[in-house]
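Right, one structure below, let's go through it.
Here the complex is missing a single protein chain, while all its other protein chains stay put.
Labels A, B and C are assigned to the chains in the order they are written; within every chain, residues are numbered from 1.
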């Protein structure tokens, strides 16, 4: 069995020549990168799983829309957090805020479908959205300190 | 000669079944979509053009980094603005703010290289960043009104 | 009125320090970049416009799926073609082939909905898919020569 993706990210961060200049504590950064990429992947999957719910499709249009936006935002946030060379703190802060906002909205939407329509993929997506929201919020706290 | 990309975007918006519910005025929306995608493309090009400046590469690392972030952010913003089905105003606002912040930072960085190092591709990128910053700021004004 | 996106791309290519080493003729390259980005944008829009067709949504699931894949593939192809620094010909050829394949499939799907269901956004998307298919096919011919 190969290493997990998070281990690969950790090794990449540890061997980066400018990791010492990161404004973030290593474990918090690693969790946020992992959570942002997971949320991008899972939202891509949830949008497509909703699209496959032939019976309920009309009720899931808003969820598909939010999933698409949240996947794009989380993917961009994850790629920015992977980069350690000379970051711009103001740009990072604004994108982390956008990511927290999108994960909150998408998580709330999926929570409704998980509870009221028993959509299991929305339950998976809800967890990934909450994880990413918390991890990015933690980084935001560090940037404001 | 084929139509321009902006004409294609305009026709897509005009034929969208839910365009009537957009919070934005059509011309302002069209300009922001066009500007965001242009900025994503040009920042991708400027990062690579800087990478090809063998003599000056070390001085351009920060520019390459900002170009990469700005390309990701503008691409995400453009895709979100293309979508008209049941938008979330709060998520749009946060991402537009991130886009304005990134375009300001990247435009300022490119302006320095255009003036002090006569980097012509940075001059092209500067113009695209300013255009996108203004167009997204105009949409933000509409959302707050 | 600002310059068109294609003019900005042209200026970026002309100021790139390594444009002289491109395997492509300038006009063919410019058309392919412009067509790939247009198709990425329009497919993103068509997926969302189909999602907004509340009455016909169930019939459009396959179109939304193909639009999503085609948007991702064309966006990646456009970004690769924007880059002029030390390209890998084999990687370019494989991705151009994938792009031609996706645009053919997505264009055919949209053509059906344009003709049989009078979906106007699918007609716009069909044109962008055909344009991108032809432009990438033209570059492929140059790489094989």
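One rule holds for everything that comes next: contacts are C-beta pairs under 8 Å (C-beta built on N, C-alpha and C of every residue); 3 or more make two chains touch, one makes a residue touch a chain.
Quantities reported herein were computed from a predicted structural model and do not represent experimental measurements.
Enquirer: Have a look at A:53, A:69 or A:109 and name the one touching the chain we're not showing.
Expert: A:53
Enquirer: For the chain left out of this view, which of C:7, C:101 or C:137 touches it?
Expert: C:101
Enquirer: Could I get the residues of chain C that touch the absent chain, sorted low to high?
Expert: Listed in rising order, the touching residues are 61-62, 65-66, 68-70, 72-73, 75-76, 79-80, 83, 85-88, 90-91, 94-95, 97-98, 101-102, 105.
Enquirer: Could you pull out which residues of chain A are in touch with the chain that's been left out?
Expert: Counting only chain A, the missing chain is touched by 2-6, 8-9, 11-13, 15-18, 33-35, 37-38, 41-42, 44-46, 48-49, 51-54, 75, 78-79, 82-85, 120-121, 123-125, 127-128, 131.
Enquirer: Determine and list the chain B residues touching the chain excluded from the picture.
Expert: Touch with the absent chain occurs at residues 47-48, 51-52, 54, 57-58, 61, 64-65, 68.
Please note the rule applied: only the chains that are shown with their structure count from here on.
Enquirer: In whole angstrom, what separates the CA-based centres of chain A and chain B?
Expert: Centre separation, chain A to chain B: 22 Å.
Enquirer: Averaged over CA atoms, how far is the centre of chain B from the centre of chain C? Could you give it in whole Å?
Expert: 19
Enquirer: Measure off the straight-line distance from the CA centroid of chain A to the CA centroid of chain C, and report it in whole Å.
Expert: Averaging C-alpha atoms per chain gives centres 27 Å apart.
Enquirer: Two or more other chains touching the same residue: where does that happen in chain C?
Expert: Answer for chain C, listing residues that touch two or more other chains: 48, 51-52, 54.
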